[in-house]
Structures are given as C-alpha cells and as structure tokens.
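Below is one structure, written out as structure tokens, with a few remarks after it.
A single protein chain has been omitted; all remaining protein chains appear in their positions.
Note that the chains take the letters A and B in the order they are written out, and that residue 1 is the start of every chain.
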Amino acid sequence: MRFLFKTDYDDDIRLLPHSGYAFSYGTLLVLLLIAPYVLSSYLMSQLVFVCIYATVGVALLILTGFTGQASLGHAAFLAIGAYTATYLQQFGVPFVVYFLAAGLFAGIVGAIVGFPALRLQGIYLVIATISFAFIVEEILARWESVTHGNEGMRVKTLQLFGAAVPRDSPAFFFLCLAVLILTIVGTLNLLRSPTGRAFVAIRDSETAARSMGINVSLYKVKSFAISAGITGLAGCLFAHKLSFISPEMFTLQLSIEFIIVILIGGTFSLHGAVLGAIFIVMIDPFLTYLKDDVPGMIGSLATAFSMGSERAGHIQDSVAAFASANGLKGAIYGVIIVLFVLFEPLGLYGRWLKIKLFFQLFPLYKRATFKRQKLYVKSERNR
Amino acid sequence: MSYFRAENLSLHFGGLKAVDAVSFAVEKGEILSIIGPNGAGKSSIFNLISRIYRPTAGRIFFEDQDITEVPAYGIARLGIARTFQNIELFENASVISNLLVGRHRHSATQLWQEVLFLPSVRSAEKDHRRRVEQVIEFLDLEPHRDKLISGLPYGVRKVIELARALCTEPRLILLDEPSSGLNVEETDDMSFWIQDMKSELGITVVMVEHDMSLVNRVSDRVIALNYGRVLAMGTPAEVQRHPDVVAAYLGT
Partner (left out) sequence: MLDFVQQVVSGIALGCVYGLIALGFVLVYKATEVVNFAQGDLMMLGGFFAFTFIGILGLNYWIGFACAVAAMAAFGMLAERLVVRPILGYPQFSIIMATIGLGYFLRSVAGMIWGTDDFKIETPFSQGVLRIGALVLAYDKLSVIAATVILCAVLYLFFNKTTLGTAMRASSENMLAAYYMGIPVKRVVSIVWAISAAVATCAGILLAPITFIHSNVGLVLGLKAFPAAVLGGFGSIPGAVVGGVLIGVIESMAGFYLPEGWKDVAPYIVLLLVLLLKPEGLFGLAARKKV
C-alpha cells in the first residue's frame, strides 16, 4: 500500500496521484493502440461500440451521477447527433464541421430541455425525459423531408482530410478512442474545478448550493447542455459505425442501456462508465456464445456424467431452446439490473475497488467498509 | 445609515403570520442575537434574508442597497452567508470538497477554460485551497480535512457548516442556532469563534439562539421575537429583564 506525502496543492489537484497510475494507464493505452493489429475484426467492432457507449456513459454520468438529474432519454440526444451529422454530410460538409455541429446542435437541444427540467425533480424528471425521447423519436419518423422518416438514411464513409476512414478501419477506432479519452479528461478537469463542484453541490443539497452563490438553474441547464452535446458527438460516430440510421434504432431500450452502463459500472465513477460499456456491449456476443457453444458443452458434460446419450441429447436441445428464446436478452437485462441494484450498488468499479482494498489490507480486510447506509428517514419529496 | 436593515418584513402563509412587520437594524461589526420561543419566526427571518422565501411585505437593505428582489444565489455574492439549522452539507463529499464549494462566489473561470484546465484555472484552484486552509486553521478542522461528511459526528458537522459559510468571505453572517446539539465544551469553542469572527475577521454576525448563556457572553444586542413580532430590542441585560420577554420565553 502506497502512502502519499503531499507537499503542494498541486498534489491535491493533479489527476494521477502517483506514478503507479501513470504506469497502469500508460500500459492500457499502449495495449489499445496495438489492438487493431492484433485482435479479430469482430472484437475490434465491439471495441468501437464500447468507446461510443462509454462516451455516452460519461456524458450521462455528468448529468445523472454528478448533477443528480436523472435522464432516461439520452437515446434522443444520440439520435439528434446522428441525424444532424448524416443530414449535413449529404451536402458535402467536411467531417470536422458536421461532427462538431452534431455536438453543438444536440447541446442546444439539451439546454432547451434543461429549462423546463428545472421545475422537475426525481420521478417527474425521469418521466419527462422518457416523454421527450418518445416525442423526438416520433418527430424523426414524421419529418420525412429531413430524416426520410422510417426508411432511414444511409451514412457515407467518413472522409477526413481527403482520406477515407471506413468504419472497420483502425483509424476509425482510434478516432472513437480519442473522443472517449478527450471526454474523460475533459470531465475530470471539470470535476476538479468550480463548475464540477457546483454540479455535485446541486445533487446533494440545492438549498445549500444556492446559499453558496451557485446559480442552480444556470448550472442545471449547463449540465444538460454538456451532457447532450457529448452524446451528440457520440451520435455522429454511432451513425458512421452503423452506416445506416433509422428512428427505430433510438428507442427507450437504448436509453435504458445507457443507464445500465453507468448503473453497472458504478454510478459515480468514470472508470465505471467504461466498465459498464464493456459489459453491455459484451452481452450480445455472450448470448451468441450461449446459443452456439454452451448447449454442446452441457451436452458433453451430461454424457461425462454418464447420463446416457439420449438424455444428454435432450438436455442439449432444451438448453439450446432456452438460449435461443426470443426474450432472453430482456430477461438477462432485467436480472442483471435487479441483481446489481440489490447486491452491487457500487457497480463493477466498486467491486474492483473492494478487491483492490482486499489485497492491500490483507488479512485485515473488513466487509463492512463499503456497507451502504439505508436512509429510511429522508423523503425524496422533501428535497 | 445602518449596515443591514429590515423594514416591516412580513411572511404570511395564508392566514398564518410567520413573520409580522418585523423591523430591525444591524450595525457594522456587531453581534446581534435573535431569541424567542419555537415558532416565533426566527428561522423564517433568516430564510427571508437569504431569499429562500419571498416576503409577503417589507424590504431588506444591505449597505443601503435594496436586496429584497435579489435571487437566492445573489445574496452570497453580496457578502451575506448563512448556516442552516438542520445542517445542509454535501453528504457524499469530503470536508475539503464541501469547503471548496463555499469559494464558489469567488470563482471567475469560464467553462471552456475549466474543461481544458488552463494554468489560470490551476492557479485559481491553488488560491482557493490556500484560503480554505486558512478557514480550516481558524476552526481547528485539520484532523478532518479529507474525511467524508457521512462519517463525522454532529458537533463536527456544525463546525464544518460554519467553515463553509466562512469560506465565502462574507461581511455579514447569519448563524441559525449555532450551538444546538453541541455539548458544553463545543459551545464554549463556538462562542470563542464567534467572538474571533468579529474581532479578527471583522464579520458582522446575526444569530438565532436558544442558549441564553451563549447569547449573554457573545452578543452586543438582542432582539426577542414572539408570534412573528418583535417583543423587545436592546442589550442582553435589558431584553432579559423586559416583562414581555420574561412572560413569553424566559420565565421567572
């Protein structure tokens, strides 16, 4: 266990407390840089999705985790970013311009949404964001002159500085990775400065925040705008990755997936957003694995337990049927959400911290270190 | 004219007159205590001054400026800070994070500068931390600097609440029952700090208090309230002898 002896305010402020962090993150960065040349194209594709989902996760974290404004409508901002980018691309606008325009436009919409959201707390805000997302989805489907309605729009290959960047190329992965890293660093910078502290203050006690001179309304709108803007940027990348967008891709389920990202990762940490993104993106491959390989494995296990080849065959078939069932993905989402809320409130990153602490404090680790205090007294209606 | 003045301040909740035509003035650098039974309207007056409530009638003047219409977040920028009776600290943050929020009214950095974390932001941060350290030293909070609020006892939290208000570098501070929930030692410490705030930091203090020994020790003047109305105003001795105050609050 390392003890940090701080001698300067810089030690408090800096992002990487000691060289160990620099080493670990540096190694991670190197691994990511060589990844496209080492991993299969399928895994690379998933990694691109991880980057995009993680970017949205960080954006959602700014709004929900740090300012305390729950939003179940971020798919709408993703859609706005994606459609803005695709629409502008049709007119030959260069990538850099429509990329930034996607973020800017989504941010403006976010600010507009932020104003009415000022009067809403808790559950009302959640419902309002869901409604907002529905309305946006409907507008995208109806505004056919711009969005081609339910037919969808084709997204042409990215053109950066004259060179084509196809969606399967290493260059595209690096682009998404760069956006993710810049988002994370920007957010960390925000958090260690007055605006970030204002956000957290608003989450914990609006009255106190006001009495400290924080213009709560302004900061809430800012938080919405920043969160929506970053999601818009991710939307542009999302459009390129899928190369085809239509309103049905931006449903409530997608918004909930984003929430799952930060919930599973840990609602208050940036690491969590990345871990959560990995988790969500890995569910589809996992289900495929479950469908293709697992029945065979269980079948052979059954034979190994000398259950007879006919019984083993039956077991294999029923496992295969189970894994192919239509609603399995939804069921898994449901079970995971409930399990994580019940047993792992700090998320995957929290679990990682606990494991790290366990090894650091071994053999003096106490399980109650992270025990969460239940508040039966505080009523949300009296916030 | 006086440093701070409230004229005919009223707060009505329907038929209930929480504050009824209260007028008082505070001189610069003095310590004024507001006493009275529960429900007399003392905290309501504070809430009116820090603009959590809108007054039904009346005006508030600070340094001869009419601040009745200033929004709640503007009050801090004018130099008026307050503490809350039921501590409103940020539970999940460390002590120093809470105190740094108190510096908010002095921050002049723009959003884009912060996202890029320019050197100007960094030096502003260091300046904030330096001043927060001064407050920590003033109130002997060094042992608790990096601890989370959720793990600290009530007495310490009250002091942190005061510290956060001091971090805004106020000229006038409103203390809402600073000694409630504190034991004798902690109340003694609190009385010394209040006196130090006046003598060392030059802050004008208005406090709501039930502990009469603290009021006597520390205050220059006292106002007694009952049912939202002023009963008596004067030095501690005068007010405590006043028959109305004795009848309503102090007893024989």
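Basically, a residue touches a chain if its C-beta (ideal position, glycine included) is under 8 Å from a C-beta of that chain, and two chains touch if they have at least 3 such contacts.
In this text the structure is predicted, and so the values were computed from the model without any measurement.
One chain is left out of this view; which of B:S33, B:N47 or B:T204 touches it in the full complex?
Touches the omitted chain: B:N47.
Of the residues listed, A:L16, A:V97 or A:I123, which one is in contact with the missing chain?
Of all options in A:L16, A:V97 or A:I123, contact with the hidden chain holds for A:I123.
In the complete complex, which positions of chain A touch the hidden chain?
Answer for chain A: residues 64, 70, 116, 119-120, 122-124, 126-128, 130-132, 134-135, 138, 141-142, 207, 252, 256, 259-260, 263, 267, 322, 325-338, 341-342, 345, 372-377, 379-383 touch the chain left out.
The working rule: only the chains that are shown with their structure count from here on.
Which of the residues in chain A end up touching chain B in this complex?
Touching chain B: residues 9-10, 12-13, 186, 189-190, 192-198, 200-201, 204-205, 207-216, 222, 226, 268, 373 of chain A.
Could you please specify the touching residues of chain B with respect to chain A in the complex?
Answer in residue numbers: 50, 52, 71-77, 81-82, 84, 88-93, 96-97, 100-105, 107, 109, 111, 114-117, 121-122, 125-126, 128-130, 150, 164, 168.
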